[in-house]
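The complex is shown incomplete by one protein chain, all other protein chains being positioned as in the whole.
Letters are used for the chains, namely A, B and C, taken in the order the chains are written, and counting of residues starts over at 1 for each.
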Amino acid sequence: MNGAAQNLIYAWDFDPSIVIGCIALLAAYAVAHRGDFAHAGWFVAGVVAMFLALVSPLDPLSDTYLFSAHMLQHLILVLIVPPLLLLGLSPRFVRAVLRVPALARIERMLGNAVVAWTIGMAMLWLWHAPYLYNATLADEGVHIFEHVCFLVSATIFWWPILAPVEEVRLAPMPAIIYLVTGALTNSILAILLTFARPGLYPAYLSPDDPLKILPMIRDSWGLTPALDQQLGGLLMWVPGGMVFLGAIVWVIARWYSTPEATVRVAPAN
Amino acid sequence: MQGVVTLNPFSPQAAAISHLFVAILLVLAGIFALVAALVIYASIRYRDRPGAPEASQEFGSRRLEIAWTLGPVLLLAVIFAFMVRAINASDPPIEDRQPDLRVIGHQWWWEVEYPKSGVVTANEIHIPIGTSMLVEVDAADVIHDFWVPELARKVDAIPGHVNHLWIRADTAGVYWGACAEFCGSEHAWMRMIVVAQPQADFDAWQSVQLTTPPIPVAGAQGQGAQLVKDETCLNCHAISGLPGNKRIGPDLTHIAGRRIIAAGATENTPENLYRWLKDPASIKPESHMPNFLLSDDNAHALVAYLETLN
Amino acid sequence: MSKSKLAVVLFILSEVVFFALLIVAYVYFHAYPGEGPTAANSLNAARTGVFSIFLFASSGTMALASRSYRVKSGAMLGWLIVTVVLGGIFLFGQAHEYMGLYASGVTANRSLFATTFFTLTGFHGLHVAVGLLAITVVAVLTASGSFGATERETEAFGSVEIYWHFVDAVWVVIFSIVYLWAFL
Partner (left out) sequence: MSDIVATDRIAPLEENPERAGFLSWVASVDHKQIGIMYLLSGLAFFGLGGLEALIIRVQLAMPGNHVVTPDTFNQLFSMHGTTMIFLVIMPVMAGLTAYVIPLMIGARDVAFPRLNALSFWVQLFGGVLLYFSFIAGGAPNAGWFSYAPLSEPAFSFNNGVTYWVLGLLGIGIGTLAGAINMIVTILKLRVPGMTIRRVPLFVWMTLVNSFLMVLALPVLNASLVMLAADRLLNAHIFTPAFGGSAILWQHYFWGFGHPEVYIMILPAFAIISEVIPVFAGKPIYGYEFVAGSTVAIAFLSFAVWAHHMFAVGLGHLFDLFFGISSMTIAVPTGIKIFNWTATLYKGRIRFTTAMKFAVSFLLMFTIGGLSGVSFAVVPLDWQLTDTYYLVAHLHYVLFGGSVFAILAGIYYWFPKMSGRLLNEHIGNWHFWLTFVGFNLTFLVQHLLGMMGMPRRVFTYPDWPGWMTLNMISTIGAFVLLLSVIVFLWNIMVSLKTGEIAGDNPWDAWTLEWATTSPPPPENFDLVPPVHGRRPLWDLKHPDRADELVAAAAGK
């Protein structure tokens, strides 16, 4: 293993704020669910995925070197972590929360399909505007704020689909249209990124090289800035689309598995 | 193009594709055999005949469904792995190297340039055996497609979007290629040949191409040379040594040395050249070569002159 | 959701895809313009902005008409007429802008910007005109006094209203991409 690859493999940075945040999240879950750990597996998987995305070498790669790595990190934070967290919540806990009138009113407002969809998609488009994106690369604080925005807005976006409580969720047919239009918007943004000129985010054109891995990226991986941007756009487009497809198939499977209320109708003769 | 060209390659790139193709064909044939066997067995075994048991009303089994979902996914994953390997093998990266060859698709013929040596020819590409030549593929009017099945993959020639391709031949010989993207009336006769020859012959050929043929004065050839100027041939064609350098039609400086004329419509023999000059539509209808209504002896004179250009 | 409202929503879904493609073409040629006039040197965003306010206002008056239809307050005819007038003013503004562009030689084939601009805003103008026609029909029926009795007519009016709000929403997107983005 030559020097550069080794530097990259050992480039884990256990940023205290992330470590404490994840532990706090798990602790809050344990307290809130008090022994009802049927769905805990999903929730833990979600937290682990978030932890890895933010701590593993993927983080330094995405902060300074590769737009595609940054895209992969954000795909995990938007399309993988929130669904897992939502699946991890137990219906009993959510019903308890919804009994609190203030929270119920917020849920009714934010949980409304159109609002949730718009929040999710607007946040996605907003943070890809070159002006804002370059700001996140320049300033770590803005970057953390961006990640929090993504996590929160994605959870809101996925709420009408994956909320553990039946009556809050969208009906199957509107849920499919919700996901299809979401996938369409995601794809259009991905198309624009894939076909945009290479210099859309100038920071990636000539990044400074603390880990001494730039030659490895440019030569052995063959990821020039143009290819890197195209790879980022394609990652958002096809794998992103596959996650939406998975969600649609999940909605259909869940719909067909719930038993049919047989409507008694008088016999013909 | 003799026999099943996509399955007997003459270059490593084409070989990578051909081996993958054979493997995939076997896998697909296997799957079809499985499905066909199931369908035919069920059709025969459960056909309606007197005394056959009542149809059993099954609704489906989740286990079986998961089986024939994961099965294809795993198979596709394997195919995907081979695909990635074959992509890199059949179309190696370019690494910003100067192209050895520029091929420009015109409506219904191929213009070939050797940027490094300055040779310009048409419909006939000479390459030394054993060395990979980087071809830059472009188009002058509509979308064409440069395809020599035995030597490499096909790549579109799109005006305004230059593509690159590695071409290589391991054994000497003449390899036929064709335009594979519909480009108008004579799309069928927009073929080219790639002549792979040892390095020595290639260098000899290249040096001949660079010479400027002398302009004959006496006899039929002289009369032909004069006709080339009078009959405005030079408004479309370029012959080095004569005024003008138009690239609307193919470059005729060394036409006698070529094997085919009219981009593959016929072989390059004096009789065919005569027939082509007398009535182009008889060989290649609707081609852009006009009919100059040449008299017989003018046509013979022109052919005599053109035969000197080798 | 009633039958005709569902039909209009589906029609709007298809129109969204139609306009999305025209906008992508505009954006593509904004990034890779050939030669000839471009958005920056031939559009007057301020003037079109003023006319756009009329169109957005017409969406508001349409909502008021719909409210007065629900409460049967009889003011619906008035609001419908105001909506038609506002829409008409917007169309006049568009026509005026087209005349100005033609006068200064910016025709559909002068440059890629011009082609995609005229295609995009032209089709939006067509949709506004069709919308005005539909609202006029509803206004005339209301004027004749028989409108609003049956449930089918409520559906019909609901569909026209959704369509009109859609036409305004499309103009918000087109205006920001064509006019504002040109000067950003």
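Assume a contact is a pair of C-beta atoms (placed from the backbone, for glycine too) under 8 Å apart; a residue touches a chain by one contact, two chains touch by 3 or more.
The structure presented is a predicted model; accordingly, all values stated were derived computationally and were not measured.
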| item | value |
| --- | --- |
| Touch partners, limited to displayed chains, of the chain removed from view | A, B, C |
| Full-complex contact with the absent chain, from B:A52, B:L210 or B:I248 | B:A52 |
| Of A:S90, A:T136 or A:Q230, the residue in touch with the unshown chain | A:Q230 |
| Per the touch definition above, residue among C:L13, C:A57, C:I81 or C:I177 touching the missing chain | C:L13 |
| Residues in chain C touching the chain absent from view | 3, 6-7, 10-11, 13-15, 17-18, 21-22, 25, 28-29, 32-35, 108-109, 112, 114-116, 119, 123 |
| For chain A, the residues touching the chain missing from this view | 173, 176, 180, 183-184, 187, 194, 227, 230-231, 234, 237-238, 241-242, 244-245, 248-249, 252-253, 255-256, 260, 262-263, 265-269 |
| Contact set of chain B toward the excluded chain (per top definition) | 1-7, 14, 16-18, 20-21, 24-25, 28, 31-32, 35-36, 38-39, 42-43, 46-48, 52-61, 64-65, 68-69, 71-73, 76, 79-80, 83-84, 86-88, 90-91, 107, 141-143, 145, 147, 149, 153-156, 158-161, 163-164, 176, 178-188, 191, 264, 285-286 |
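Assume only the chains that are shown with their structure count from here on.
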| item | value |
| --- | --- |
| Chain whose Cα centroid lies at the greatest distance from that of chain B | C |
| For chain A paired with chain B, centre-to-centre distance based on mean C-alpha positions, whole Å | 47 |
| Whole-Å separation of chain centres (CA-atom averages), chain B against chain C | 51 |
| Chain A and chain C, separation of their C-alpha mean positions in angstrom | 35 |
| Where chain C touches two or more other chains, by residue | none |
| Residue numbers on chain C that touch chain A, as the complex places them | 20, 24, 27-28, 31 |
| Chain A residues touching chain C - in the complex, by the definition given at the top | 188, 191-192, 195-197 |
